[in-house]
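All protein chains of the complex are present and in place, except for one that has been dropped.
Chains: A, B and C, in written order; residue numbering restarts at 1 for each.
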Amino acid sequence: MTTATANKVKAPKKGFKLDRQMIPTLAAVVIFLLMIIMGQALFGTYIRLGFISSLFIDHAYLIILAVAMTLPILTGGIDLSVGAIVAITAVVGLKLANAGVPAILVMVVMLLIGAVFGLLAGTLIEEFNMQPFIATLSTMFLARGIASIISTDSLTFPDNNNFAFIANEIKIIDNPKISNDLSFNVGVIIALIVVIYGYIFLHHTRTGRTIYAIGGSRSSAELMGLPVKRTQYTIYLTSAILAALASIVYTANIGSAKNTVGVGWELDAVASVVIGGTIITGGFGYVLGSVLGALVRSILDPLTSDFGVPAEWTTIVVGLMILVFVVLQRAVMAVGEKK
Amino acid sequence: MTDKTPIVVMKGITIEFPGVKALDGVDLTLYPGEVHALMGENGAGKSTMIKALTGVYKIDAGSITVEGKPQSFNGTLDAQNAGIATVYQEVNLCTNLSVGENVMLGHEKRGPFGIDWKKTHEAAKTYLAQMGLESIDPHTPLSSISIAMQQLVAIARAMVINAKVLILDEPTSSLDANEVQDLFKIMRKVRDSGVAILFVSHFLDQIYEITDRLTILRNGKFIKEVMTKDTPRDELIGMMIGKSAAELSQIGAKKSRREIEPGEKPLLEVKGLGKKGTINPVDLDIYKGEVVGFAGLLGSGRTELGRLLYGADKPDSGTYEFNGKKVNISDPYTALKNKIAYSTENRHDEGIIGDLTVRQNMLIALQATRGMFNPIPKKEADAIVDKYMEELNVRPRDPDRPIKNLSGGNQQKVLIGRWLATHPELLILDEPTRGIDIGAKAEIQQVVLDLASKGMGVVFISSELEEVVRLSDDIEVLKDRHKIAEIENGDTVSQATIVETIANTNVNGKEA
Amino acid sequence: ACGSSNNAGGSSSDGGKKTVGFVAVGPEGGFRTANENDIKSAFADAGFELVYSPTQNNDQQKQIQAFNKFVNDEVDAIILSSTEDSGWDDSLKKAAEAEIPVFTVDRNVEVKDDAAKKAIVSHIGPSNEWAGEQAAEFVNKNFPDGANGFILEGPAGLSVVKDRGTGWSNKIGSNIKVLESQSANWSTDEAKTVTAGLLDKYKSDNPQFIFAQNDEMGLGAAQAVDAAGLKGKVKIITIDGTKNALQALVDGDLSYVIEYNPIFGKETAQAVKDYLDGKTVEKDIQIESKTFDAASAKEALDNGSRAY
Partner (left out) sequence: MAEKAKEEGNALVKKLLSNNLTWSVVAFILLIVICTIFQHDFLALSWNTNTGGLAGPLITMLQESARYLMIATGMTLVISTAGIDLSVGSVMAVAGAAAMQSLSNGVNVWVSILIALLVGLVIGCVNGALVSLLGLQPFITTLIMMLAGRGIAKVITSGENTDASAVAGNEPLRWIANGFILGIPANFVIAVVIVILVGLLCRKTAMGMMIEAVGINQEASRMTGIKPKKILFLVYAVSGFLAAIAGLFATASVMRVDVVKTGQDLEMYAILAVVIGGTSLLGGKFSLAGSAVGAVIIAMIRKTIITLGINAEATPAFFAVVVIVICVMQAPKIHNLGAAMKRKRALKAQAKAVAA
């Protein structure tokens, strides 16, 4: 019926632009591999089963946090409270565990505490018009404050606690040398599940798509009749609960914690998300990118240490590496845009 | 007709914004199976009325009943659940997502593993096809299609909800004649299925073509509800503007062509100006006092060419001479410095600076050319603002209101004032009359002619061929990002001439 | 330092230099910088290849990561200057499995697991509790009739803060009243603000001493005291013994400085060397610290022996 319109609307090449959105994430993959290869070539210890194993085991928590942080950032928001939520849930969790509360119950309480802070952040943002940055900054102070009010002691799990199952390493390949063992633990599995959950949530649920829509334009999303408010609550609730989960994994892993745990982790998580190609102003990005970002972020520290970077220079070098990374992504994207 | 039971009844709706009563006791009744138009000048309160119905704004007084039930929606979502689908005046979609997703957002087809993307995209395709967009791949990013096409996408989106009420706020303002016809076909089909359609447009022809019933607003007040077929045009215009139609300044028939004197140097002369992927190299001359129209279908590259002339995009080929001098127009600043101004078609994203006041919006371009540290003296500023508010009849006449609170049409007028304040020698107007009421449209057309007669060169880009033909001395015809013809306007030239040219010429300039 | 390209590489027990991994805190000025620099130079002098890995924000997680990496790198020994005293069991177990000896410095760590315990060869460092006790003893001695005062603490929750506090409470006399303890975050500048506030608030209580848990805070407190015109009337006791503090002691800004001796790189290097050579090493190597009053401070400064 409408040949006139049909003719003039020539379909551009399929999926071209979608690919471009993935470029930063792909760049993260390439750079991660390059870093591993460089580490191996120079120091000979990076392509070792032991190294890979502990990369995942030691950073399961960061992977979870990176997934958590991806949600608010996709909407153009942020959740600065994740590190502090790790602290308060850890402190409460350990206190309870030491009081003889069964592990499962402790975990549930930890997750609930996370949920309370997520709900608080959501309420401040949605009901009182606070910007996410400020709202979660407040809940961060609050969570950390309450954590230190509860206890400033270094708390350790009682013997034979049921948390240990998360940390117990499962060896797949058990070589005589520990550096050649391939192993993982339940924490890694939890992280993996979180990643899969994040992927499905963002790409295969309506709420997930609404998150992207809000990131594109909140007012449009509202006028399109999407449940923006509910979604915002979901986001901050989810990120806080995931932070509590990260806390479970982390504390189980090292067997102890205290109120100062998790200082600065929110920034590590943000860095991971950004390295993974998610744009801080929202609308574009992938959970898988964030996971890669977390791995890249994790590998920066051993690299600087192996390079023998003088102590004063380490933060500069880490900063520069992230910068190079971001600039590189930017360049790749610019080239993509031109083509 | 009146024996039908109404589906929506709005009574005594009053909405007050700080300082303005946008609506004051307005009634509106929608019947199933009818197309109902909200009529009124810019700022009369049409969009506000719509937002009141869908719960975007809270009403201060009045009542809304939908299907006999009193309702107070808390936003589009609630309205949608009650069967009201809305396409707002400013396109409200998400540019970061694909076309298909925008159509289906919130209504994605689900399978056992959450959203089934294949089915969703297929569904999107059928809805897009209804709007004549069957050749758009639903995976295309929304940001890569034009505003006009986005408008169609927004309408396709409204079709997804099996609505009982369909609200379209100025859906046709950026469409060309063909698309308007396509849209009307769909509207008729929808109407015949028993849906009530609320329609807003400033095109009287369209109103008479498609609507059954009219509600007329003026200055936020309810004037009258009438049947379209019983209301002559003059009477309608009279009710809308509050004075008799005859008083409307009439723009004469076709403007007489400005003759170029032999040996006269053009004001602007570009050769081979182009940018890969957006517009193929174009030669173009514009003389002082000349109005040059750009005609073409949607996506033909008119906007792109305008943006190249203004330096909003960087050309990658061609030469550019202005006033006999070679210039390098690398960005809008240099363009303005060279006395070239460009008024965008994308008012919302590239035009208004929403939170700034009308005054600031009007002065900002002039200020930019003067430099940050050379503020415009207050007296001069006041004079400029007063002058253009008056000349362009901006309402309300309060320069200290944020521009985002003005109605769409009045925003457009402020923007035109902004460019005129820079005293350009070449003014590029991209869809300047889009969304503007009949009175104001005539005013703006008059302004264009006046400016030209004072020696300004004007590029006039519009999807309404009628006004292009009426105002232009020369018409550049574009197709598929090529300039395919240059038509000297004259008595023999009509809209049909241009349509034929587009149909019969291929991009190499040869007869097809 | 970038030239040490294959320092961490492979099992380096084959003839060449022995590699030692140093899980450190990172430069923070004062005590920390002196301590880590001393360890680094001592190991270089002793012919070791030292791989240095600092953390940020006192984050234990980064230390654990570094530790595990050293285990994977199969270094010959690990020096652990931990930010926290617990949470090391798993990592130490790995070290034990890989037969890498671990030497804890500065802060001792608490270990429950037996296998993990085996990994720790020795602890080298001064005692925080002792330092806190010295501060209390000084106050007891100077105010036999009792006195009021403040404590300036480090950030809430660090174990140094606790240990110094515990030492203080262990020994402090019952007639000494602490009007208020506030955290000044180890910072000179914050200590000045906090002290000024406290002096205002407790003007009527005639505060006579301030126990600052480190030199930095003590120096800040001294400035506030000075500004309030109370110099000499309020005795300020600090822990660490940096040059600046000793100078302030000489100048009469501070009253007593308890050293928390950071210079034990030599001892640490020796212990590592001895162990790798098969000799037995003491389980606990206490580093002696001194206390200074104005006179001994002047002496120490004059003979130029202070390294930090």
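In this section, a residue touches a chain if its C-beta (ideal position, glycine included) is under 8 Å from a C-beta of that chain, and two chains touch if they have at least 3 such contacts.
Predicted model, so just to flag it, every value in this text is computed and none were measured.
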Where the missing chain makes contact, among the chains that are shown: A, B, C
Option touching the unshown chain, where B:D27, B:E259 or B:D355 are the choices: B:D355
Residue touching the undisplayed chain, where the options are A:M130, A:A164, A:L192 or A:V332: A:M130
Interface with the undisplayed chain - residues on chain C: 27-30, 33, 37, 153, 155-157, 180-183, 185-190, 192-194, 196-198, 200-201, 203, 216, 219-220, 223, 226-229, 244, 247
Touching residues (missing chain, whole complex) on chain B: 11, 58-63, 70, 72, 312, 331-333, 335-337, 342, 344, 349-356, 360, 364-365, 367-376, 418
Residues from chain A at the interface with the omitted partner, ascending: 124, 127-131, 133-135, 137-142, 144-146, 148-149, 152, 259, 267, 270-271, 274, 279-281, 311-320, 322-323, 326-327, 330
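Definition applied: only the chains that are shown with their structure count from here on.
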CA centroid of chain A to CA centroid of chain B, Å: 43
Averaged-CA centre spacing for the pair chain C and chain A, given as whole angstrom: 34
Geometric centre distance via CA averages, chain C-chain B, whole Å: 71
Chain B residues counted as touching two or more neighbouring chains: none
Complex interface listing, chain A residues touching chain C: 42-45, 48, 50-51, 54, 58-59, 61, 148, 152-156, 159, 167, 177-179, 250, 253-261, 263-265, 298, 301-302, 305-312, 314-315
Chain A partner contacts - residues on chain B that touch it in the complex: 56, 75-77, 79-80, 86, 88, 92-98, 101, 105-106, 108, 113-115, 132-137, 139-141, 143-144, 149, 157, 161, 178-179, 182, 185, 297-300, 480
Of all residues in chain A, those that touch chain B in their complex: 1-2, 4-12, 14-15, 17-18, 200, 203-206, 209-210, 212-213, 215-217, 219-227, 283-284
